[in-house]
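Report on one structure; see the data block that follows.
A single protein chain has been removed from this complex, and every other one stays in its place.
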Amino acid sequence: MVTTKTVWNHSMPNLRAHARLIRLEATSPMSGGILYFLGGYFVRFVRTLLLLSIWRAVFAQAGDGTASLDEVLRYTLVAAILWQQVDVQTTASVTFWEGTASSRFLRPLSVFGQYISETIGRWVPGLIFLSIPLALLSPVLGVDIMPTSSTTLFLFMVSLLIGILSGFAMDFILTGYIMVYLGNANYIASQIRAAFTMLLSGALIPLHLLPFGIGQALQWLPFATMASAPLSLYVGIAEDVGRMLLLQVSWCILLWLAAVYVWKKNRQRLVVLGG
Amino acid sequence: MVARRIIGLWSVYGRMDVMWLLKDFNNFALYTVTDAAINVASVAGIWLIAARFNGIGGMGIYQVLFMLGYSLMVNGLISTFFSFNVYFISRIIGRGQMDHVLIMPQPVWVTLLTEGFTPVSGSGVLLSGIGVTTFALSRIDNLVSVPFVIALVGCIGLSVIISLSFSFMWGSLAFYSPVGAEEVCTSAGSLSWLSGFPLNGLESVSKYVMLSVLPIGLYAWFPSMALMGLSSSLNIALLAFIALAYLSLVLFFFTRGLKHYVKNGSYRYLDRGHRR
Partner (left out) sequence: MSRMDRTDTSTEVTAVRLDSVTKVFSQKTRSDTVLGALKGMLKPAVRTVRALDAVSFTVESGEILAYAGPNGAGKSTTIRLISGLLGPDSGKVSALSMDPVRNRVKYMQRTGVLFGQRTELWWDQPVITSFDWKRVVWNISEQSYWRMRNELVDLLDMSAFLNTHVRELSLGQRMRADMAMALLHEPNLLLLDEPTIGMDVLAKRQIIGFLKDLNRRRNMTIIVTSHDMDDLMEIAGRIILLDKGRITYDGDFNRLRGLIGGQRTLILTTNSSKPLELEGAVYERSEDNRHWYKVDAERNPIASILQRVPPEALIDVETLRPPFEQQIAELYRNNLGSSR
């Protein structure tokens, strides 16, 4: 008899495998004890509060008008809520450094797929312990994060999804390139990624605030695809939504082609370096 | 005696750092350049905001730049003297690597003070900071003098002590929860990104939090304001007092944590980041 359960069990073994990977990664951080969360998420929570205060002080002194301030506050809080999604960091580079990456090549699953599943799993505790509380506390923080319309929400979801996919591709390119050509330098990969987040992607400082046309120029780069694009769309400061989405899609395709190329071309070396 | 030993150890570690440069130039260059790049990127963003708003919080553009240069110098000194995860002590403790420290025939504090010394590979950030600060000072009138430079060096030392103490205090949690707190220093350290933002105009609660329990304001803003004479209530003596208080606290917490470690050990060991 065909039931949902039998379809699940027999037709989609890969999906079940990935679901199990997600579950394992979701529960792994909890084995470290409560300090793991008190440490990391508490600090991020405090950092968000402080950043909101700082923006209020900056705009108050600058007298730039409350409209800009509201946009920046919404941008900052939504970026903090979706911090894992606008700054995608897979475990790929760490597993290469540890020498455990080769196990991914020994499973009957796509290597990229495994890393994506593991990363999604790691998002779960962050969503529960930071993202949702921040979202619920937004009225208390004096920031309105509700979308302006359902269309905005829909477009934002599409843009965010493309941004997440681009983020995965970028991480794979970084890992593959640095592991192969620079010899397993996990530290360098993490520093470069931090630099992207700090300045280029708009995850921390909205690009439209940067002077001398720097912000506008950075909007054309792939890093802006991951954070600045969806966040600007949500907040309502994206100038040309259609062009922005088209640029996002184009970069997403190019980044994935590059990621597949780097890993395919250097498969042997990656396997050797992977332990 | 102890001073001579410390200098001798710094000499050994300095030589090893130079040898890394000479024997593995590619990797060395990449580490040094990316380290400097990330730090400069972090201050560049804030300075661009200052340029956009023609200053932040009552500080002019070049006063903000001086503050950012100061912040870079503090980070630079930390990179130079406390590399190899010494600053991120929770990683050493959480990964069970304290054993390597404990089998050395010298006090723990001597090992931690010297083992992270990387005067060449860690210098990128420090040199960037010196460059930015020098440029900023050249644009601020009537500030530079011999007493000012002495005060600047002293304040940087105090900020380093506060930053290090804060990291070690959080890091001591790893004695009690090696897995849970392994990356607590990284998390605590991520707050330091806010150290480049001026706190003028911030509401009192946030400001006092950032000048006490989360001492990010003490890494750059407070000392810069004191050095530039921009506030009567913020002075170097207060900074020294706070540094002393943090040092006392960290000695207490770290010693307690070490006693706990000797009693209970660590059930885990990872060689990740150990002497590499």
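The letters A and B name the chains in turn, as written, and every chain counts its residues from 1.
Just so it is clear, a contact is a pair of C-beta atoms (placed from the backbone, for glycine too) under 8 Å apart; a residue touches a chain by one contact, two chains touch by 3 or more.
Keep in mind that what you see is a predicted model, and the values were worked out from it rather than measured.
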Message: Touching the hidden chain in the complete assembly: which of B:Met104, B:Val153, B:Val205 or B:Ala245 does that?
response: B:Met104
- prompt: Looking at A:Asn14, A:Thr27, A:Thr100 or A:Thr148, which makes contact with the chain not pictured?
  reply: A:Thr27
Query: Where does subunit B touch the missing chain, residue by residue?
result: 1, 5, 8-9, 11-13, 16, 19-20, 23-24, 27, 99-100, 102-107, 262-265, 267, 269, 271, 274-276
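Definition applied: only the chains that are shown with their structure count from here on.
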Task: Find the geometric centre of each of subunit A and subunit B from their Cα atoms only, then give the gap between the two centres in Å, rounded to an integer.
output: 28
Statement: Seen from subunit A, its contact residues with subunit B in the complex are 31-36, 39-40, 42-44, 46-47, 49-51, 53-54, 56-58, 60-62, 64, 97-98, 182-183, 185, 187-188, 191-192, 194-195, 198-199, 204-205, 209-212, 214
Contact set on subunit B toward subunit A in their complex: 26-27, 30-31, 34-35, 37-38, 41-42, 44-46, 48-49, 51-58, 170, 173, 176-177, 179-184, 187-188, 190-191, 193-194, 197, 199-203, 206, 209-210, 214, 216, 272
